[in-house]
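Excluded from the complex is one protein chain; the other protein chains are retained at their positions.
Note that the chains are named A, B and C in the order they appear, and that numbering of residues resets to 1 at the start of each chain.
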């Protein structure tokens, strides 16, 4: 475990062509890390994420990825993830292969990955066409009842990136609130990067609190606000207004690219990104 | 969910011949419930528990069970569970069929039970003789890699009984500390009985705290001290001295039966049990 | 024209109220974002104060004061009786058979209550790529029953789905039961024209109730397959004043919360 800058963490641990999962189910989405991947111009990533959300809309629109494993790809409560759609429908800015699951299937795949089992199992996908378009959805026969159960191959990303509330100086990470499949995605990965709101002397972990111990964490970077426009419980709320505003920004290729160029590629780091938004009066 | 007395809960929900799991891994072992089952003279129970511990030593020695599913059956840190041994070695007080697993196998079986899957899967039992003596340990072939993985049939007890720190008046139950496979055993069961240290107005559940919501709980009984001689974090410590003393009490059939007759069968309920121990100076 | 366009209330309000009325106190409801979430919370604020709401983000028994925009808004966690990891929600709670009612929306439904929320046009060369199935396939399998909420038109109520994202009665006539799905499947489709229920035997959805201001002929015309009509079609009571007031108040609070600017965090 190393405490480092986000730039150094991405430089050292995220490489072109790798399988990369930025997880966080609505809560604690590692936006700052996604931006840094765009800034550093990664290409050919095989992105994995249950809900691609705005963070992958941005990364896919910016040309970082050529494959997406997912289970629901929209702007939650608003509508389409326009850049994801444009990539799938029109191969813009490049072709995007998709590996599509249900939430339950993808959760089982992460659990299998964290458990170092080769596959996950569920009573799922019954009556759906997903197995027709995703050959990795298969089945096993129960050795007791003869029932056929659906299987998904384990997900074991090269790198998982999470955002969390706190780390201590040893690199132990504490999460609280809505957890998604973050812990499983983190433990399933070969390398685990975590951005945090703050680094503290003492985590003050409550009994049975959700901790990723330092020895499963590859690097921690302190990036306050790094989950914006999603949220970090105890620090700031979800910026629902930005999610709504993103619908306009992302609908058009030119407007999207201008936004990415100005605010992401045109800034040195996440604090500069926030400062640029503020300077333009783009956000309060 | 009903808040009731322990006597009524056992009368109504635990029947001769049923599959019954009293769970709690060292912590929060439902001793008071075990005693009440002895008092009410249940017979032919198919007991399930990862670590039979003193509670099943007492129930098996008292003749409640004819089958035991388990993965480690001793007096933790002390030695043998003498009554379990005597039942297996000498069929005293009656024959006891055993269904033996490893901890990992049994945990997977409870997880499968809670998930209403017919079986659990693990990379386990490799190189052990357990599958030779337990025909329910089988295997499936991974549809991706061809690897053979061990399987265990799901555990779905008729009744699971747990002890927890608190319930509120609606019957929501809060657990904190070492959790064992309690939650899984509870959710795997057809009926779930919980004894608690106290019933409170407000559980004060911390974020991500371990809660069994009232609508999965069949009945709650308030039995302060009901985990003694195991412990309830925040209420009392494990009575290690009693665990050590039990070695003597349980070693001999006559001494054991005298103890059960005096303190369990000879008392009306758990407070009376504690009062009798105290009256005899048997415990401080 | 929408079946619900009448001065006193919107089609969405009417559908929300109708859906809310179908929920009962203490039922365990697996809630999706949008109209299902509005309906479930409306029921909670009216006749079902102890309804148990589960959102797939891992919040169990949540009681939000405003409607979440996303499935994982902070409000859901703060007011929940338990917040658990997402894999647990799907394994122990949904697949575990703990959910009484699953609420699903979609882009398209067919006569057997199968749903498409994945794609219009060929999967490999989509005309319109939709967000995808999310939690729906397993909600459709495991919830003891499913309610579908969807505005009616020949483009959404189709003879042939482009893609089956989640299963209803599959090909009907017992096909679902034979598939091994534990839940009873879709038991009602709530539209802006009325309510459809599966016919016994064929499991084909038929019109069983309509709103007062809608004719059976209009409902049939708004359906992309030859819609069967029950022998007796009930009339749904219009939204009552209290229902509309509580719903509008909920939406007003939600709009206020969503429009409240969140200060940039640094």
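By our rule, a residue touches a chain if its C-beta (ideal position, glycine included) is under 8 Å from a C-beta of that chain, and two chains touch if they have at least 3 such contacts.
Bear in mind the structure is a predicted one, so any value in this text is a computation, not a measurement.
S.K.: Given that one chain is not shown, what are the shown chains it touches?
M.R.: Checking the complete complex, the chain left out touches A, B.
S.K.: Write down which of A:78, A:207, A:222 or A:244 is the residue touching the left-out chain.
M.R.: Checking each option in A:78, A:207, A:222 or A:244, the one touching the absent chain turns out to be A:207.
S.K.: Using the touch definition from the top, which of B:44, B:177, B:206 or B:266 touches the missing chain?
M.R.: B:177
S.K.: For chain A, which positions touch the chain that isn't shown here?
M.R.: With respect to the unshown chain, the touching residues of chain A are 111, 114-117, 172, 184, 187, 205, 207-211, 213, 215-216.
S.K.: Which parts of chain B face the unshown chain closely enough to count as touching?
M.R.: The list for chain B reads 25-27, 50-51, 70-74, 76-78, 80-81, 84-85, 88-89, 100, 102-105, 107-108, 110-111, 122-130, 133, 147-148, 177-181, 183-184, 224-225, 228-229, 231-233, 235-244, 271, 274, 277-278, 283-284.
Here is the rule we go by: only the chains that are shown with their structure count from here on.
S.K.: Could you please state the distance in Å, as a whole number, between where the Cα atoms of chain A are centred and where those of chain C are centred?
M.R.: 28
S.K.: At what distance in angstrom does the C-alpha mean of chain B lie from that of chain A?
M.R.: 40
S.K.: Multi-chain contacts in chain B: which residues touch at least two other chains?
M.R.: Those would be 116-117, 207-210.
S.K.: Please list all residues of chain C that touch 2 or more other chains.
M.R.: Within chain C, the residues that touch at least two other chains are 77, 83-84, 91, 95, 182.
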